[in-house]
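With one protein chain held back, the other chains of the complex are shown just where they sit.
A, B, C, D and E are the chain letters, set down in written order, and residue numbers restart from 1 in every chain.
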Amino acid sequence: MIGNLPDLPPPLVEEAVRRALLEDLGRAGDITTAATIPPDATAEAVIAARKPGVIAGLALAASAFRQIDSAIRFEPALSDGTRVEPGAVAARISGPARGILSAERVALNFLCHLSGVATATRRYADAIAHTHARITCTRKTTPGLRAFEKYAVRCGGGSNHRFGLDDAVLIKDNHIAVAGGVAQAIARAKSYVGHLVKIEVEADDLDQLREALGAGADVILLDNMSPKMLAEAVRITAGAAILEASGGITIENIAAVAETGVDYISSGAITHSAPALDLGLDIRA
Amino acid sequence: MIGNLPDLPPPLVEEAVRRALLEDLGRAGDITTAATIPPDATAEAVIAARKPGVIAGLALAASAFRQIDSAIRFEPALSDGTRVEPGAVAARISGPARGILSAERVALNFLCHLSGVATATRRYADAIAHTHARITCTRKTTPGLRAFEKYAVRCGGGSNHRFGLDDAVLIKDNHIAVAGGVAQAIARAKSYVGHLVKIEVEADDLDQLREALGAGADVILLDNMSPKMLAEAVRITAGAAILEASGGITIENIAAVAETGVDYISSGAITHSAPALDLGLDIRA
Amino acid sequence: MIGNLPDLPPPLVEEAVRRALLEDLGRAGDITTAATIPPDATAEAVIAARKPGVIAGLALAASAFRQIDSAIRFEPALSDGTRVEPGAVAARISGPARGILSAERVALNFLCHLSGVATATRRYADAIAHTHARITCTRKTTPGLRAFEKYAVRCGGGSNHRFGLDDAVLIKDNHIAVAGGVAQAIARAKSYVGHLVKIEVEADDLDQLREALGAGADVILLDNMSPKMLAEAVRITAGAAILEASGGITIENIAAVAETGVDYISSGAITHSAPALDLGLDIRA
Amino acid sequence: MIGNLPDLPPPLVEEAVRRALLEDLGRAGDITTAATIPPDATAEAVIAARKPGVIAGLALAASAFRQIDSAIRFEPALSDGTRVEPGAVAARISGPARGILSAERVALNFLCHLSGVATATRRYADAIAHTHARITCTRKTTPGLRAFEKYAVRCGGGSNHRFGLDDAVLIKDNHIAVAGGVAQAIARAKSYVGHLVKIEVEADDLDQLREALGAGADVILLDNMSPKMLAEAVRITAGAAILEASGGITIENIAAVAETGVDYISSGAITHSAPALDLGLDIRA
Amino acid sequence: MIGNLPDLPPPLVEEAVRRALLEDLGRAGDITTAATIPPDATAEAVIAARKPGVIAGLALAASAFRQIDSAIRFEPALSDGTRVEPGAVAARISGPARGILSAERVALNFLCHLSGVATATRRYADAIAHTHARITCTRKTTPGLRAFEKYAVRCGGGSNHRFGLDDAVLIKDNHIAVAGGVAQAIARAKSYVGHLVKIEVEADDLDQLREALGAGADVILLDNMSPKMLAEAVRITAGAAILEASGGITIENIAAVAETGVDYISSGAITHSAPALDLGLDIRA
Partner (left out) sequence: MIGNLPDLPPPLVEEAVRRALLEDLGRAGDITTAATIPPDATAEAVIAARKPGVIAGLALAASAFRQIDSAIRFEPALSDGTRVEPGAVAARISGPARGILSAERVALNFLCHLSGVATATRRYADAIAHTHARITCTRKTTPGLRAFEKYAVRCGGGSNHRFGLDDAVLIKDNHIAVAGGVAQAIARAKSYVGHLVKIEVEADDLDQLREALGAGADVILLDNMSPKMLAEAVRITAGAAILEASGGITIENIAAVAETGVDYISSGAITHSAPALDLGLDIRA
């Protein structure tokens, strides 16, 4: 558990780490370690940041060491969501040296990737902290890692959009075209889904925005609008729906977008293009 | 199959795509499409590049559409490994509109990510094309996607390093410290592994390099050496082992590293920090 | 696809049926059929209703026959969601006799169970058809079959509640007690979840209802209230939130509950206690 | 372990519960609990009966809590197979409040369903306790839950029929028709299966019964016969085979059937149409 | 389907072959073939016997080629259970050369192993063909391959014993010791299991045999008895139970054992120690 953040569901963590270990161990396991490290050697190690960023994924790293050898002790030195500077220790590990070396890469691959997502999110979140807007993610995630990348977005101060095709309606231009218009598409969705599902619709211009408002959309996705048009959309909406801006968001333009008064700004880049955060494992003894 | 490149093993492709589809479909499937698109609607679409890059992963995209609805027709317009400019069509898709829309995101998530890896690799490969050095990857890959990211590296003109802990020996500083020296570690590895396994050892200075050469290492990893020291290492080695340079490789310094005469330059960034290549699906009808 | 209803996601159907077949085939397969039916025997059969009800699950039945032998032809004679009388033919099957007999039980086990859920739902839905209320399900489903039972509820004219713990917030009495009150719990939830997640809260009396309304709940679950109190709740709410009644719903009292003006009535019984609909497979030739 | 009853094989329990938890947790886990319950909150709870019945499935409930959080303590207050009255406590649970709330539904879904099967079986078993006949189940079970429902039948005092297509021969009318008669079908089965497999054959009238007896069937299924005809069948058989009555068994007619002297009475309803037993989890602190 | 033999359940075949292919393909697939064989090369091949024996497992071999590339055509030239001499062609294969070469080893590994089991079984079966005894297998099988090895035993003219711990009772010395005697153990088993489960009990001497007969065992396992004692056991039993001889069966002594009049002779060696039958794949074009 990490401060205000939930635990990742343990069965999901165990399964994802198990698969990653099998992928790395292959059919013969860690032949280098088996050849060079005596079975009774022990080691102490730390996982430390080499670059500044935000940590996410300690539970997955812990699981990697535990699944390789339950005698390994893994102690987080901080919690997911913490900002770190180079040199900061994220976790301390001790126990059988073979297991520590064999699990190292899988543990770091999760931790560096997810911390990278958290760090990218944090950077965008900081840039709009003076506004009421929040950064949110998309379904543009790495196949197999969605639950974890969404979690990393929360660790970085972001908010989560849909987790899949099934937990909210998001009507895009293609759906509108086939359905015969914004209002028709919303009406169909309302009659189709249950009462715990929200309906978001994409609006490419202010006319579509007005049509969506009239049809009772919960959330309206303002796609590729200029800050000026976004501000006008905020004025027209007047709180009658949640507004989400998307399209071409960068660290340079996000503040201007947020200052228009929109509620959410969505970015695929924070999940699909975040560089890994550089963290390393250093053997201390 | 793609020119000089191998097919990805079909069972691996099917399984990875199946998991990704289940992740996205969740328990209720694509409720937006079900609500707004008539079951008998058909569509034609293209997948087109929005930015320049190198394509990788068409087989995974194809599988996503086929697994959702075997009536969808997916035709690659080019092969993996091809350089594209914005607007280039990578594939044409036609068939039931519901299936095309439901599979779109999973198909693109694979294709954009792997094309991003191929593009990053290509950029590094181009920067050293005037030398005999080749860019190679590491085990710093995204959990669950190693086979595919390694494939994307090949699509980008790179070469593959180990696929896991089990298919080659890579003796690093921690192994050397416990084993009592470079020569001892190599000797242990030679007596441990079979005759089809290569042995690579990390050398942090020229003394370690000489010790590794004397012990008969197949490959020597020159870690964090300056171009000047690398050139000296090449001279000392004189072809008696394969030399791989690593550590802090960037697009700015890679040419200088390659010009020292090393054989391979390894980079984690081409897999763990490559931004996705921007590709989109456009409905044409 | 079935009229107004979505396809169940094919990968979910395939996987569930595959598991059920393996469960029934065990390690030696259908030894009775292997012993008594020649491999080249063919048969024609129908699946017919023995009791009145509503059909659901034809896609799963079709998959069972297809996975056993792709040479079997399965033709639905009606679509899921159709009301049937005894004798009505739901599907026609022809092809290798061995495969038809071996897949029969798995196909019927899915079809009878899901049709039972649809039939129970339809019965409740019909009883409140003169009101604006809709019958909705719960998470009280059979382990492993949630997606399919929720689908069957829709086939029976019902609406779906949450599919799991992750797609909407439902704050119950235990959460309220720990959080320190209805308003605090709602506030915490609002700050925690993304903008596409609805928040429902349980109210056991009208004071809690008022507190929930004040805190901005999207949906309010009125638990175990009398029709009189429900009517008062409807009056107080005045459309400011969606109202869902639950607790002790029976076919006898559901109309009275619906006539109070609530929007939804939830029932665990339609999934966890619906008797199977009696359908049988008759060999015709 | 439960009195005279076996443990369910632990690997089966773990796997079934793991799948059910993943189904309920989805991709984001229990967002309500994460939002409203502090990570260090603890709770004590009981699982108590709300209606009279027979308990079955405590091992699955225990596994659900343990898999969510190994710090949760689950203590059965009685054993599977015990009859309970409303208010009876079946188990006591204590530990982290988050885990208890997150696992509650999965634990109860297994326990209420399987206790429902045990309760329905017990009711039939009681109705024939004055005879030597026993109630037995069929293969009409819920897909994915066969081993558990069969176990619940035993908890309710019933006996188990085949677990699948592979562990006994059951020759039905369709097999007889193709094989060319009862005797031929039995002869083929005898020569086909091993010496540890029993052979049951369906007889629709007394001639078929005599033919089956002559051919050496181990068990004869008397399908849809009146009590009078069943009594005649018992007289004819005179202990030469085990007799099983089936078809249209209800709580009203089961005693009359049993009193004919048959050995077993099979019922699909005890597995496919048993209403869930109402059990609830009450937080005590 | 193969003459008098059943199809192996297709879902079992597909799953076992899929796992074996993934085991062999690893993470990078067939790199030799990818490097040396053009993607459009085609080939024709045969699978031929190099030694005399009995074929078993053609369905698994077929599946291996089909799963690698559905364009490969696999035609059995004979059916499972057929005796072959060196040079006999078991199957003809044609299509893409890459796929044929990549699937070859997995296909042959199944076919050679299972044909080895069939061949060993056939040898024992032939040796007792002049008696009424039949050779039968045990649970001493290769982990993961039980269904297939049992099938191969049938292909070799043998009969199948239990498929697992759950489909028949086999009371051995350890069970008898704890239960307090043969009769008590049988009585407990009779009251525990359903009416479609047979009960076998081990007898180490003629007193135990008489006790088992008195208690109504279906089958009696005569363990490590001399032919003389076996003959006496047959005389005592006089058809009241099935008799199975086991313990130290070899090709030299099996005829003498069979001539005592026992019904079955069980051998672990036909599954756990059968040498592979030598079959090879020859490219013809």
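In the analysis below, a residue touches a chain if its C-beta (ideal position, glycine included) is under 8 Å from a C-beta of that chain, and two chains touch if they have at least 3 such contacts.
Keep in mind that this is a model prediction, so the values were computed, not measured.
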Next item on the list: Write out, one label after another, the shown chains that touch the chain missing from the document.
Entry: A, B, C, D, E
Check: For the chain left off this view, which of D:Pro11, D:Gly87 or D:Gly239 is in contact with it?
Finding: D:Pro11
Next item on the list: Check the options B:Val197, B:Met225, B:Ala258 or B:Ile283 and report the residue that touches the missing chain.
Entry: B:Val197
Next item on the list: Give the residue, chosen from B:Glu104, B:Glu211, B:Asp263 or B:Asp278, that touches the chain omitted from the document.
Entry: B:Asp263
Margin query: Across the whole complex, list the residues on subunit E that are touched by the chain not included here.
Written below: 16-17, 19-20, 23-38, 41, 43, 97, 101-102, 105-106, 108-110, 112-113, 116, 139-146, 163-167, 169-172, 174-179, 185, 188-189, 191-193, 197, 268-269, 272-273, 275-276, 283
Notebook entry, point to check: Mind pulling the subunit B residues that touch the left-out chain?
Noted result: 136, 159-163, 166-168, 193-198, 200, 218-219, 242, 244, 263-264
Margin query: Touching residues of subunit C against the unshown chain: what are they?
Written below: 23, 26-27
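Here is the rule we use: only the chains that are shown with their structure count from here on.
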Next item on the list: Using mean Cα positions, find the chain sitting nearest the overall protein centre.
Entry: C
Checklist line | Chain separated most widely from subunit E, comparing mean CA positions | finding: A
Notebook entry, point to check: When B-D is set beside A-D, which has more C-beta pairs in contact?
Noted result: A-D
Notebook entry, point to check: Rounded to the nearest whole Å, what is the centre-to-centre distance of subunit A and subunit E, using the mean of the C-alpha atoms as each centre?
Noted result: 51
Next item on the list: Quick one: report the Å distance separating subunit A from subunit C, using the average Cα coordinate of each chain.
Entry: 32
Margin query: Distance between subunit A and subunit B based on Cα centroids, please, to the nearest Å.
Written below: 22
Check: Residues of subunit C touching 2+ other chains?
Finding: 25-31, 33-35, 102, 146, 160, 163-164, 166-167, 192-193, 197
Next item on the list: Determine the shape of the graph in which chains are vertices and touching pairs are edges (line, ring, star, complete, other).
Entry: complete
